[in-house]
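Only one protein chain is missing from this complex, and each of the others stays in its spot.
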Amino acid sequence: MAEIFVENEKAYKRRRLISNIVTFGFLSLVAIGILIPFYWMILTSLKSIQEIESVPPILWLNFSDWKITNYTDLFLTVQSGERAGEPLFPFFTYMKNTVLISFLTTLGTIITTILAAFAFARLNFKGKDTLFAVLLATMMVPGEIFILTNFLTINQFGWYDILTQTYTEAVLAMTIPFMISVFYVFYLRQTFRKIPDELYFAAKVDGTSDFKYLLKIMIPIAMPTIVTIIILNSMGAWSAYIWPAMVTTQDKYRLVSNGLRGAFTDTTGRTDYGQQMAAATLVTVPLIILFFTFRKQIMRGVGRSGIKG
Amino acid sequence: MEIKMENLTKVFVAKDKSEVRAVDNVSLTIPSGKLIGLLGPSGCGKSTTLYLLAGLLRQNDGKIYFEEDEVSNTPPEKRGIGLVFQNYALYPHMTVRENILFPLQNLKVEAELAKQKTVEMARLVGLESMLDRKPKELSGGQQQRVAIARALVKTPRVLLLDEPLSNLDARLRLQTREEIKRIQRETQITTVFVTHDQEEAMSISDEIVVMKDGVIQQMGAPQDVYDDPSNLFVAKFLGNPQINVFDGVIKGKKIYINDMVVGKSKLPDGEVLIGIRPEGFIVDQEKKSPFKFNIDLVSTIGRDTTLIVDLPSESDNILDKKSFKAIVDAMLRIQSGDEIHFIVRPEKMFLFNMEGERLE
Amino acid sequence: MKKFVLLLVTFVIALAFAGCVNVGTTASTTAGTQETTTLQLAEELPDEEVEITFWHIYGTDKTALLDQMIAEFEAMYPNVTITDTSQTDYNTLREKINMGISVDQVPTMALGYPDHFAGYIEADAVLKLDDYINNTTEYEITNSSSSIFGETVTIGLDLDDFVASYLEENSQYEGGYYYSLPFSKSTETMAVNVDVLKAHLTEIRAAGITISDNGFLSHDVPLTYAQIEALADIIVDTNGTNTTTSKCEYLLNYDSSGNMFINMSRQWNAPYTNTDGEILIDNDTTKSMLQYVQDLFLNNTLALPIAWDQSYGSTNFKYGDVCMSVGSTAGVNYNIPTDADTQENLQFGQFQVDFVPVPQFVATEGDSFTVSIDGTDSTFTGSLSAVQQGPNIGIFSSASSAEKLYAWLFLKYLIETDNTAKWAMNTGYLPARLSSYSSEAAIDLTASYSTNYADFLQIAKDFWDADGEVTWATTDVRWNYLYSSMVANIAQSQNTYYQYDPAFAAGTNSAGSATARVEAGYCLENIYIGTLASGSSYNPNTALNTMLNQLTW
Partner (left out) sequence: MEKRNNLKAWLYLAPLLILMGIFIFYPLINAFYISILEEYRPLAPGGATATGYTLSNFARILNDELFWQAIKNTFVVAFISVPISILISLVIAVSLNSIPKLKALYQTVFFLPYVTNAIAIGMAFAFMFHKDYGLINLMLSWLGIDPVNWVGNVATWWAQMGALLVYTIWGGLAFKILVFTSGLQNIDKQYYDAAKIDSASKWTVFRRITVPLLSPFILYISITSMIGALKAYRTVIGLFGERLGAQQNSMITIVAYVYKYRSAYQDVSAISYAASAAIILFFITVVFSLIQGVVSRKRVHY
């Protein structure tokens, strides 16, 4: 039998306090660790070259010392050439493209996902389980395996016309192959399956068609999941860069990440960290704003997506 | 192990900042080696009291002693208690053996001994053959017994049971009730048993404690409390069917219900509440008693007949509900529509003031 | 079973969309086997609207001049529109063209390196230019609105006016045909910190090196590596830059490790690759050479820009970490310390910079030289060699005959004597034509300054003749062109021993010449890292083996 340990009120409170301090201390330390790269990125973007290259590094800049030239330089107009009149870092063009691509991809994904999830959740057909297993299995396949063939396919479709590619074609090439997500089908199917059968039978008795039932009953009920899918999927376009670079012929058709790739180097090949960080900040900020706007949905969605799919 | 609670108070603060005094200034001594039933309707604070004893909740005020040890600030793991949860809280990923072994491992009991104790305990609760099953492979009753075994294996000073039978079906409940009683008797551990089921509490407990709104109403041996409730709440809470409560008057040492004399009292004149247990009615076969009614419904089960009497409309005021129940001998063959004269057994009749406090 | 049926069906459906692979027993490559048809040109110069696309990689600084030339050309031929597109870098450019070839979508003409063209030739996508070069057709311009109305345009091109090694580079392909013509050529020169040399005049002269009183080395006779080693003994302080004794931490930076490997292989007559695509680096001379280079690395005689985490050593040359730096002639001005630099970083202040030819092992072709490798002297036969680099322009065969014709005319226009000179003066590249050196045409370099190429070259000569003590006013525009002029002179002095590396596409068992060059660079970098980082397992042998592993299989 354990020895009985009796402590007084004070000891109890102290113990609670220490345990709280340790916990909060640990969490705060991690939180700082998480935030540091963001801070460092923004701080660097506000420094002059001299400040960036000072040793030891400057950890804090007073507001009055902020240099926004790194940002303004990004928007300096190119004097001549193909991109004459456009900014050095065509942030707004990239943003516009990214938002459009993200919107279209998400729209397409939602449509294919809802239809397929409905079929898997609600309808009964031959080979359903096998097909579902096959689809799930494709989630394991590294996407790299597809990329070359897909490029050739896009070519066959006439969307990659090196000389005459239009914006529409570029958009098609960037969106159509990504209008599928087995993961979301799986995720939505789970939600659909939680909707009681009785509702379906009741609707059937009322003479509602399957499609109407999907539209009027299932989709509204599953709305939180669908919203989650929409948000998660829209964020994807922010990170995409291999494919957009591959299937677009012109810089102005590309997405934000592609803009970052053209590493900001000065004429001697030295990295211009200030400009680089300014561009990185510009790319990061919209996402962060989006995140804070939909914080609850995003976090709930991602959390749930992790719980058994 | 005697348990003593002194002025124990637990206040919960809800999200809207409103306060609920779940346990309100409770002082109570639980004698060593007894099985105590902590009884009350849901929300009365009985579970909170149990959790305070366990140390899972922390009192806002007051003290708890196990014998002479004050354990008010002792964390649960150091109080030396065993607790059986309402839904058992068996670790789903551990086998029965592991579940039982777990507390011993935590107490660093020597492995060989721990093993032996586990088997002993499993034998005590009759689950020797199930040691290697997972909880979900057991029936509710079996799970319950594993929970008890786990609570007992470390030979706790106190065993606490939180509504341990509520998840069982009726038959199992009876059986397990006996089991708990047997085990408690064999181990002689001071046991506190929380339930909202008065029948359960009364059948199993050495003593019962009736609680309401965080306050102890009465404590005593089950039959004592039943026979001598200290207030209307206790009287109503104990007994099935429930006690019948009538509005009555005392006039000149006599007790009247609707001008019908039902007994005598030394109390001064005035309005009272009269509680009469269903078994307190005796059918006056000579039909002399003025206390008479037409019977509405008769149901006979075995040797008892329950009479349900709908009160005439003009006598609305005599009862807190529209009917009362009387249990009489089935041999009387009473049928609905019969007019029956009742005599009330004085020991089954309790007088309360309008606030529900017991008079005399 | 069902899922296989399903997959099979999908497969069949999908195959209907995309093209099939033609699997045969013989490869259908036709490089060099095409017939040498004599080009039949139209009677009249076509007057239909012609759009020519031209892909390059130039940034804004150079596209301005290019745009100007395009505008001029379009004025001459009003029915022609030239769309130039920068593909930002050579890899993208090549990748895009390669993709384009498979789907028959390529620009009319493009900039490219020989190995790019080797790939295009393999895919039978690029035009054999001999048909135009040797063509005798002449057109009279009758288009009334044209600025060259009434003039006669000849199709043929006189190759005699081009630097011989450039021509060799552009006709090294199978069959000896021209698939491209030199456009924007460059070579390597060596920048020298004159102030540091000047501080050690006596010691340098004692080592038998010619040096002027103001610290200028010879601009005609290259330093030998023996002299480099001697200089290292004098002005390298391995503990770091020592400004009080005017010593640098390293003697010589070499920007392009790939160039260094290839060029030094030639200087040592060490086999590297050949036009058949054979990888020949696995030989004793190369191994000795790498051993020697490692010794240079070890005693800080030689450094690569990775020593400072840079792609180029020019910044650290300015900063004074290194006293000499070999780099492309196109990047001269990055070596000059100016007011724009952070002054405290300039350990020697704004010192005088001079440019000299790249170091050689021998003074005359075929001489022998002796080097000490790990303390043992070995003798080799050497060659003179300087790297020749810079892109050429080719025309794709898929264009219509009118497009090809105008593309050719445009190409011809770009490499016209005057335009070549202008391009050279503006960009720091070197003229591909000999006549440019003596081009009489004065070219407006700025609104207020106009010169011809000969005068341009004279700027440096005047400066050198005065041993740096010129009396030009600080506002004199010649200061702006001094360093470009210097490297142009140096380049000219090197052009008798320019060498190019053989271009070839990847084969089934070995990589292409582009990969070979890249791996050659890694090889030296790996050796260098092996000398710098204790954790590296690289030495000359392992680095060479890695290179071999990457190039052959």
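A few remarks follow.
Labels for the chains are A, B and C, by order of writing; each one numbers its residues from 1.
In this section, contacts are C-beta pairs under 8 Å (C-beta built on N, C-alpha and C of every residue); 3 or more make two chains touch, one makes a residue touch a chain.
If you're wondering where the values come from, they're calculated on a predicted model, not measured in any experiment.
Touched by the hidden chain within the whole complex are the displayed chains A, B, C. Among C:Ile306, C:Ala441 or C:Val470, only C:Ile306 touches the chain left out of the display.
Among C:Gln68, C:Ser102 or C:Asn426, the one in contact with the hidden chain is C:Ser102. From the options A:Ala116, A:Ile229 or A:Val247, the residue with contact to the unseen chain in the full assembly is A:Ala116.
Residues touching the missing chain, restricted to chain B, are 54-56, 75-78, 81-83, 85, 87, 89-94, 102-103, 105-107, 134, 136, 150-151, 154 (touch as defined at the top).
Counting the whole complex, the residues of chain C in touch with the unshown chain are 7, 10-11, 13-15, 17-29, 91, 94-95, 98-99, 101-102, 119, 123-125, 306-307, 309, 505-508, 511-512, 515, 521-522, 525-526, 529, 532-536, 546, 549-550, 553. The missing chain lies against chain A, touching residues 2, 20, 23-24, 26-27, 30-31, 33-38, 40-41, 44, 52-57, 59, 111-113, 115-116, 118-119, 123-126, 128, 131, 135, 138, 140-150, 152-153, 176-177, 179-180, 182, 185, 210, 235, 238-239, 241-242, 256-257, 260-261, 263, 273, 276-277, 279-281, 283-284, 287-288, 290-291, 295, 298-299, 302-304, 306-309.
Basically, only the chains that are shown with their structure count from here on.
Averaged C-alpha coordinates put the centre of chain A at 42 Å from the centre of chain C. Centre to centre, using the average C-alpha position, chain A and chain B are separated by 58 Å. Centroids built from CA atoms put chain C at 97 Å from chain B. By the touch criterion given at the top, residues 49-50, 53, 78-83, 127, 130-131, 133-134, 149, 151-153, 155-157, 160-163, 249-251, 262, 265, 267-270 of chain A touch chain C in their complex. Touching chain A in their complex are the following residues of chain C: 2-3, 6-7, 14, 17-19, 53, 58-60, 63-64, 67, 84-86, 88, 96, 99-100, 102-103, 105-107, 310-312, 314-315, 331, 334, 342.
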